[in-house]
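As you look at this complex, bear in mind that one protein chain is not there, while each of the others sits in place.
First chain written, first letter: the chains are A, B and C, and each begins at residue 1.
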Amino acid sequence: MSNERIPVGILGATGMVGQEFVSFLRDHPWFDLTWLGASDRSAGKPYHEATVWRLGGETPAYVRDIVVSESKPAHGTKHALKLVFSAMDASVATEIEQAFASAGHIIVSNSRNHRMDPDVPLLVPEINADHLKLIDVQQKQRGWKGQIVTNPNCSTVVLVMALAALKPFGIKRVIVTTMQAISGAGYPGVASMDINANVVPFIGGEEEKMQQETQKILGDFTGAAIEPLAAKVSAHCNRVPVVDGHTITVSVELEKKPSESEVLAAWRAWRGEPQRKGLPSAPPCPVIYVHEKDRPQPRRDVERENGMAVFVGRLRKCPVLDYKFVALGHNTVRGAAGAAVLNAEVMKAEGYLDR
Amino acid sequence: MSNERIPVGILGATGMVGQEFVSFLRDHPWFDLTWLGASDRSAGKPYHEATVWRLGGETPAYVRDIVVSESKPAHGTKHALKLVFSAMDASVATEIEQAFASAGHIIVSNSRNHRMDPDVPLLVPEINADHLKLIDVQQKQRGWKGQIVTNPNCSTVVLVMALAALKPFGIKRVIVTTMQAISGAGYPGVASMDINANVVPFIGGEEEKMQQETQKILGDFTGAAIEPLAAKVSAHCNRVPVVDGHTITVSVELEKKPSESEVLAAWRAWRGEPQRKGLPSAPPCPVIYVHEKDRPQPRRDVERENGMAVFVGRLRKCPVLDYKFVALGHNTVRGAAGAAVLNAEVMKAEGYLDR
Amino acid sequence: MSNERIPVGILGATGMVGQEFVSFLRDHPWFDLTWLGASDRSAGKPYHEATVWRLGGETPAYVRDIVVSESKPAHGTKHALKLVFSAMDASVATEIEQAFASAGHIIVSNSRNHRMDPDVPLLVPEINADHLKLIDVQQKQRGWKGQIVTNPNCSTVVLVMALAALKPFGIKRVIVTTMQAISGAGYPGVASMDINANVVPFIGGEEEKMQQETQKILGDFTGAAIEPLAAKVSAHCNRVPVVDGHTITVSVELEKKPSESEVLAAWRAWRGEPQRKGLPSAPPCPVIYVHEKDRPQPRRDVERENGMAVFVGRLRKCPVLDYKFVALGHNTVRGAAGAAVLNAEVMKAEGYLDR
Partner (left out) sequence: MSNERIPVGILGATGMVGQEFVSFLRDHPWFDLTWLGASDRSAGKPYHEATVWRLGGETPAYVRDIVVSESKPAHGTKHALKLVFSAMDASVATEIEQAFASAGHIIVSNSRNHRMDPDVPLLVPEINADHLKLIDVQQKQRGWKGQIVTNPNCSTVVLVMALAALKPFGIKRVIVTTMQAISGAGYPGVASMDINANVVPFIGGEEEKMQQETQKILGDFTGAAIEPLAAKVSAHCNRVPVVDGHTITVSVELEKKPSESEVLAAWRAWRGEPQRKGLPSAPPCPVIYVHEKDRPQPRRDVERENGMAVFVGRLRKCPVLDYKFVALGHNTVRGAAGAAVLNAEVMKAEGYLDR
């Protein structure tokens, strides 16, 4: 790998997810954030003027004065920009992402629009780095020099990280209930009148995403396509008054009926490409079992490991399926900006950025 | 039924659950609250001095000046008191409740201590009013003139109310995740440092209670005992920052594979003894289906129907079991004080208070 | 007063404040809600279809099927509608309210637009029912047959209700800090990402309103205009994560240096026209002193007295001014819908609806 730093951009840079990318990329050892794309309304303004900074503290100094560009590939290319992270709203992402990919850019997207396209990798690099091989299919079918790679929905990633180590035991059926943080809905997102001291037992489209994305992510690359995991997955999605961190309860049926200690050992031993390659954003242990009886908890555990690990706890027998447990992940880090950056890192490590 | 008003008492009257009984019994058409029992520390003081009132507003005027008694049967009897509600903490309830029952009192208890005793009814009168026949067994076995009748745990009652109408379809397996309000833990209960903007994915003993109590409540009285429902039940219990109202997500497998409209019709048609007898605290419809896609919600629905109905919503197919849905109930009303008072009402209506 | 029921309407009926009017007017002994005005987008639809009901429970049955009208006087008149409550957003209220008043309607408005107009009463009927005499000036100056009467901002009303009884002591200087509920900002209002586990120490325009409105409300009608109270008022306005109820801390300087017991006695004795006339929405005591050392509190006190009283507590010496205390009022009831309805009641009682 060359030591040259790689210029990168963000599409949708002024929104909440865009701000999370800006935060996460600060001091990145490989990527230099040099281009910020947003709507025409923001284009032409310095980033700190185009943006109401919603995260903690102030607009980071390193992007403060970057002038925001229009979301058009031409603007990107003049910076010799190859890698572009997409933080765009689903309502506009489809066409813009395709235009960039068609113009030769590598789009690493957090948007949901292309996740379920058969020729687009839905990547969790600890789990399915080999799904990147779909890019050959994608480029051939679409006639693109560029690429689109996606990361999953913020609640899906918590589930699949917790399940991946159990795949060798034969995952047959999964029932999951989520208690999702408000930051998952962006800004202004959830009205305080809806969620203050309340639970909202519905998040539009979320259950379908969790069910389908889980099967694709845990599926196998057959050489030409992804064969989804045959497991049945049922999701109940809820919003709760928590700032960051999606907590989920999971009941799972496993074909090989492992013992509790075998399940714990599987989690403990589980590593993926990011760990083997020592990628900059990779958590040393992607899944961490928390032994305290009332953990993991979003407010106390979500910031650990820079928000990049998933925490599991309370493994016990399930009277209906085989096991039940709790899992927690940082929805705006491991479930959004951090996920996309780790995707780009594994792509760099495997040469996909050099094609 | 005679029109004479019935004097009643409360054991554990100064605690949080005791205060909920005091609130719920105000203006009761049948029961006159005349006796308040508490610890020796409180005995001898007027109720408003013995109590820091934790509910809304002020200590209700009708009990303000009642002098608190020691928790001993003798104190009760001098008021010719037969019916005593127990709001006692589990740490002391076993012996005191037994002493009162042994002395001839009818104890209608919200405490968990005797719920799973084979000869004690665990009553949800819409569901299993016939379990009251256990009292004959209880009195005979224990040699008591009095009785102990219990109501379920505050999260169990939400589940069983939602399931009862489905019993004719053959309930085989149930997976339930709770999002429980802080009021379920009493006072001081949950520390704000634990639950502010947080989820605590553990409540001691709660999952076991939900699993066992559900089977007993939905079970059948065989003439001498309760044959528990054979269904398998698995519970995941969580605390969330909500004041009142336990929200649960449920996946259920049903032997007879009813259609969605049959399930909806079953809930709509479902009534029990309290409704048939028009008991004062009975909600006209014990289970109400809410059609809005993001309801029921604790803050918006929990106070409806005086907190005595259970609200269900979001019925849809479950990819793993047969159906999934959301349910909500008021944990300190339908799950505690209101439950016990409705128990006493059905006991009155069926003559158990006159024995 | 005739016993005939009075048909009334609501402008801005589908919004959050409109819904609060709908709630508050249910079962009103004098007023029949027969007309609901809203934007063109809603006009022509039954209310329950035009509205996403944001308050507790369901859209009240009594208005469910009323067809929403356009916000034009002509639509009102065909119902022979004289009295119209305005719950309109400030961005549109000026012209529509004036059009209605000009067409002969009596507009009792919760909007801020006309509050500070010199010829418009800013009414808190316990305090300044005599300011209604401004209507003669208003009708003459504007050439209207109709009228506009307003109620104050939701935080102002808590302050002036607490101060009014102290006016005879000579109010010289007031410093007030508010901790305001999220419901004061309507729907969607405050983003949960802004207020969850947070304080926002700014509410646009609120401090100016509290300072000016307080002087006008506590001012004197001179025969032709309102002479504002000469007191200096300084407000610090903050949003806190509370659903309903604005809590304020007040330091006040009083010319006559009353004793603490004189202040308490003044609050205790204080009554206004609504109490003397026994108006249907009038609280028996408009200001209630709460003796517990840590009260009033929004979640525990705001619903008392149907939300129409203001609660004060913690009266003590202020080392800088003379006294300090806490006050609390229900911002969407006494601070909005309830305030306007009480205004209409006093106007009815004094014959203003019959002109």
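Note that a residue touches a chain if its C-beta (ideal position, glycine included) is under 8 Å from a C-beta of that chain, and two chains touch if they have at least 3 such contacts.
As the structure is a computational prediction, the values presented were derived from the model and not from experiment.
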item	value
Candidates C:Gly37, C:Pro152, C:Pro296 or C:Gly335 - the one touching the absent chain	C:Pro296
From C:Val52, C:Ala269 or C:Val320, residue that would touch the chain that is not displayed	C:Val320
Of A:Arg173, A:Lys216, A:His236 or A:Arg299, the residue in touch with the unshown chain	A:Arg299
Absent-chain contact - pick from A:Leu55, A:Met116, A:Leu264 or A:Cys285	A:Leu55
Contacting the left-out chain in the complete assembly, out of B:Val84, B:Ile195 or B:Leu353	B:Ile195
Interface with the undisplayed chain - residues on chain A	55-57, 196-197, 243, 299-301, 303-304
Absent chain, residues of chain C that touch it	173-175, 177, 179, 196-202, 211, 232-234, 236, 238, 240-243, 247, 249, 251, 293-300, 313-314, 318-321, 324, 326
Touch list for chain B against the chain that is not drawn	16, 54, 182-183, 187-197, 241-243
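Here, only the chains that are shown with their structure count from here on.
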item	value
Length of the line joining the C-alpha centres of chain B and chain C, rounded to whole Å	40
Centre distance in Å when chain A and chain B are each reduced to the mean of their C-alpha atoms	43
In chain B, residues with contacts to at least two other chains	196-197, 243, 299-300
